[in-house]
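Here the structure comes first, spelled out in structure tokens, and everything after it is commentary.
Every protein chain but one is kept in place in this view of the complex.
So, subunit A:
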């Protein structure tokens, strides 16, 4: 299967270049692609030709899988999650899947229990609670 046998996102082994790379949450990608789509409609003489299949499928996907729609809420989600010393990859998995309990969060992102970033489940719950507040007031 995959060339690098070591790759395992559950342990945050995704290759150095990706660990440092900025990841984007589905809701952030939705905002960027929607903007891009409008831009193309306006500026291009032949808009349909400028839009690749990859672009179109991705736009459909992120529209369906964005937990947050409002641009302000999207910004807040990143801001709140940034306070918890998460890797970019971990941050985006949490923002995409929005787990409801600490147990679920640990199943989705097993690596968050490492490096002593969360002392107990309660600390994780607090972070998830902050996230759900954003959703509530969106």
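The rule is short, and it goes like this: a residue touches a chain if its C-beta (ideal position, glycine included) is under 8 Å from a C-beta of that chain, and two chains touch if they have at least 3 such contacts; residues count from 1.
One rule holds in what follows: contacts and distances are computed from a predicted model.
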Record lookup, UniProt, unshown chain, options "CMP/dCMP-type deaminase domain-containing protein", "Ras-related protein Rab-4", "Peroxin-7" or "DNA-directed RNA polymerase subunit" -> protein name "DNA-directed RNA polymerase subunit"
Which one touches the absent chain: A:23, A:74 or A:124? A:23
It is residues of subunit A that touch the chain not shown, namely 1-3, 7-11, 13-14, 18, 21-26, 28-29, 32-33, 36, 50, 52-55, 57-58, 61-62, 64-65, 89, 92-93, 96-97, 99, 103-104, 107-109
